[in-house]
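I am attaching a structure below and will ask some questions about it afterwards.
Complex shown without one protein chain; remaining protein chains in place.
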Amino acid sequence: MAGDVTTDPTTLTEAPPPERDEAVAMAERLAAAGRAKRLSDRSRKILAYAILTLFVVIAIGPAFYLISPAFRDSVSLFTYPPEWIPSEPTLDNYRFLFSSTGYVRWAINTLIFAGCTTILTLVTNSMAGYAFARLRFPGRNVLFFVILATLMVPVAAVLAPTYLTVNFIGDLPIIGNWIDIDTYLGLILPSAVSPLGVFMMRQFIETLPDGLYEAARLDGAGEWRIFTKIVLPLIKPALVVLGIFVFMLTWASYLWPLVAATGNDYRVLTVGIASLKGQFVTDWGVLAAASLLTIVPVTIIFLFFQKWFVQASMAGALKQ
Amino acid sequence: MTTVDVPVHEAADDWTVPSLSDAEYRWRARRYRLRTVRRAAGFLSPYLVTWGVFLAIPVGWGIFLSFNRGGLIRGDPRVFVGFENWTRTVGDSELRTAVKNTGIYVVIAIVVVFALAIFLASLLNHYKKGSNFYKVALYFPLLAPPILGAIMWFFMVNFDFGILNLIKRTIIGGDGVRFLGDNPHALLTIVSVEVWRGLGFWVLFYLAGLQSVPEELQAAARIDGAGKWRRFRRITVPTLRPLLLFALVIAVIFNFQLFDSVQVLTDGGPRLGTATVVWFIHRRLFKFQDTGLAYASSIGLLIVVLVLTGLSFWLLGKRRQREA
Partner (left out) sequence: MAEVILRQLSKHFGSVEAVEDVTLRIPDGEFLVLLGPSGCGKSTILRLIAGLEDATAGEILIDGELINFKDPTKRNVAMVFQNYALYPHMTVYKNVAFPLETARMAKDDVAEAVQRAAEMLEIETLLKRLPEQLSGGQRQRVALARAIVRQPLVFLMDEPLSNLDAQLRLQTRLELMGLHERLGITTIYVTHDQVEAMTMGQRMAVMRDGRIQQMGQPTDVYDVPANTFVATFLGAPPMNLIAGSLVRDNGHVSFRCEGYELAIDPATAAIAPETLEEAIGEAQLGVRPEHLTLASLDDEGLPGVVRFLEPVGSDLFVSVNVNGQPVQVRMPPDTKVATGSDVRLAFDPARSHIFDADSQNLRS
């Protein structure tokens, strides 16, 4: 029947079937509603962007709020009404920071601490991930499960025994010169234990086709050569993500460095800057200067590599 | 037409090389299989040694320590005290305050940050124009270490020149608010700082979840004339629910460990108003007072986190099962 209707246009215009009638009416109603809604849609949109912008201001505002205090005399902060732009801008705070505090040393320590932790983590985790993904050995699943169970162990929960372990190793001959409280390795090694990377690397290596691995074995390559020449180049993206993640987490860490590096020689930036905020008196200008100087380079690097950063932070959420 | 005699099994005995005896075959097969163990050991040992010495051993040692006190510094020898630490955890008022504060903090922080994050994520999901800028900007607070974030807010909430007090004085008049000096302001300030820091992460997290809803489904709902609220309840909530539970567990695990900002902003004060569990542990340990109680609370913290970890794996497993 439907075929008859469509083949004859006159029938269509003269006597539209009832369903069509309803459809047209519906379309008209919808169009009218659409016109009425368009205005409110517009204002909604403005409101939405206003809210988003407000939160962006809140997100980045505090960093900008450091700029003015960093370049002025601390006393002038307390004038009222406030003087937003310093009348006598000065670099005194920075001069003080570099000459009278350990800032440079802290920065270098932080780079060593976070850099070595990252490299160590990448090396050990990719190797372990390879073993779990590719090598068959008895007890593999049990071992993996035990390691994974420690995924979330908080630093605070093992703070005392870790401190004691490092202290104990520090008392041993020879090795104690390298690993102790107030040494780089004493700082680094306990920061490089999280199984997250092992887990990530295993997942990633498992997705590589078996054929590659088998072809390489038949080509005469041993496990180490397969690992370095085939696997590592192919998981480079995962390594970058893990590397950024570990670096960001390590340089921002506070509790372990606070405990493990008490002297100025091994103090890192987070602990150092926190120490600038005195218990009773604070040199606001120096504190602002140090904080600002610390976040600017990270921000610049971030803006260049934002995609990687975002991925890295999601990796931290155990994204599956 | 040819007929050839091709035996299915060419007689094995004709061949010159003798077969291995069963016993020898099994022994050699076993030795051959074990070579993978050696290789695995080579690849695993760097991680296993670091993990074992600096994580596994400390966990075990920590459990043992929870039945002791002292032993952190030379002048204070370790003494075995049995269950004393554990019984005292119940009665210690400072610890109780710390647990209570941590609980309040965890609940408020997570509720606020999740509500804001889901709201902002659905805005970003709907208004896609320029969303990349907003995502990047919202992510910014995560770049700074928690310590630096706290210090930024130290300036913002200062009694004399902090912008919040400047605004308050200008608009409402009167005296400033002692954001860090009074209770419960201090704890709420800490909550705000942590919400500010975590918001970007959770926005991205939920945005990823929302974007996993097929476009067609959203569009279909829109054509059906489903209202905004209905659409939110019928489509957004069901997609986010499994995510939400998992996120909740993770968020509890992380927030339970609040320490950095407390330490720089208030050092637990005023009058323990911002004392948290980790702050308590650190203080007891490294002021070298009552270390036994700190040992026991460390393990308490460990147990809570392990249970939550197990829960999160279980949730993940369930989700994966459902997807399969």
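Letters A and B name the chains as they come in the text, with residue numbers starting at 1 for each one.
The rule we apply is simple: a residue touches a chain if its C-beta (ideal position, glycine included) is under 8 Å from a C-beta of that chain, and two chains touch if they have at least 3 such contacts.
Keep in mind the model is a prediction, meaning the values are calculated, not measured.
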{"item": "Which displayed chains the hidden chain touches across the whole complex", "value": "A, B"}
{"item": "Absent-chain contact - pick from B:R33, B:R271 or B:K287", "value": "B:R33"}
{"item": "Sole contact to the chain not displayed, among A:K45, A:R95 or A:R217", "value": "A:R217"}
{"item": "Residues of subunit A (touch criterion as defined above) contacting the omitted chain", "value": "209, 211-212, 214-222, 225, 229-230, 233-234"}
{"item": "Missing-chain contacts mapped onto subunit B", "value": "1-10, 12, 15-17, 19-20, 25, 28-29, 31-33, 35"}
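Methods note: only the chains that are shown with their structure count from here on.
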{"item": "Residues on subunit B engaged by subunit A in the complex (per definition of touch)", "value": "36-37, 39-44, 46-48, 50-51, 53-62, 65, 71-72, 116, 120, 123-124, 126-127, 130, 134-149, 151-156, 160-161, 163, 166, 196, 199-201, 204-205, 208, 247, 250, 253, 256-257, 259-260, 263-264, 267, 277-278, 281-282, 285-286, 291, 294-295, 298-299, 301-302, 305-306, 308-310, 312-313, 316, 319-320"}
{"item": "In the complex with subunit B, residue positions of subunit A that touch it", "value": "45, 48-49, 51-52, 55-56, 58-63, 65-66, 69, 77-78, 80, 82, 120, 123-125, 127-128, 130-131, 135-138, 140, 147-166, 169, 189-190, 192-193, 195, 198, 223, 227, 248, 251-255, 258-259, 269-270, 273-274, 277, 279, 284, 287-288, 291, 294-295, 298-299, 302-303, 306, 309-310, 313-314, 317-320"}
